[in-house]
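This is the structure I want to talk about, given as structure tokens.
Here the complex is missing one protein chain, while the rest keep their positions.
After this line comes subunit A, so read on.
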């Protein structure tokens, strides 16, 4: 069974002259236990797609399923299988990492002891200083907050993890810590995890993903393994593949956004 299947997804926001097509007939399949990357500039529809798969947004047309469960009709089943990291580490910033994680753990049926043990294990692996576990999150750096967000997503042992630009805005060291952790988690013994990773860091996509899709203006313009894409377009990197497909420099698109 495929982990994720999207069939003809359409999402439009606004009306009349302010109408924006965020997703335009998106079709794709994510296989179980792979890291599927979705790369594209800001505003290309990546987060809309993640929100639909997270059961937070209802598509206007088309279907999306997670492990065979429809994200609209069977949202409560889907929610038991997924978790998510978004670009902004959304927390109650006045309280500590531990208090936030204890709260999240309870929502996923984890007891206090289990939540603490699991979260500390992940945070240690991410290089988070344990002594800061009980400090208000507002006193922690952006990188440290994002590590807590990573722990919050992983410690509920989801079968599908939606990583929505998890390393955007992080310093190089924190970025590396997060990327290494994601790789190690996928290689863990008995791991049954599928990841969808959205990013506008082409190098990160090449490094982490088994397959990559490029999304522009709500449409998937190409997809395949990084090696396949490089071979298909005869280019040394995904940024050059993007240039070949769109006729625009990747850096130029990022600046525009």
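Keep in mind that, in the parts below, a contact is a pair of C-beta atoms (placed from the backbone, for glycine too) under 8 Å apart; a residue touches a chain by one contact, two chains touch by 3 or more; residues count from 1.
One rule holds for everything that comes next: contacts and distances are computed from a predicted model.
> Consult the UniProt record of the chain that does not appear here and report its protein name from "Transport permease protein", "Thiol:disulfide oxidoreductase DsbE", "Peroxidase-related enzyme" or "Putative polysulfide reductase iron-sulfur subunit".
"Transport permease protein"
> Of the residues A:51, A:69, A:132 or A:175, I need the one that contacts the missing chain.
Per the contact definition at the top, the residue touching the missing chain is A:51.
> Based on the whole complex, identify which of A:68, A:109 or A:169 touches the chain you can't see.
Only one listed residue reaches the unshown chain, and that is A:109.
> Taking the full complex into account, what residues of subunit A touch the chain not shown?
11, 13, 48, 51, 54-58, 76, 79-80, 82, 84, 86, 88, 90-95, 99, 102-104, 106-111, 136, 152
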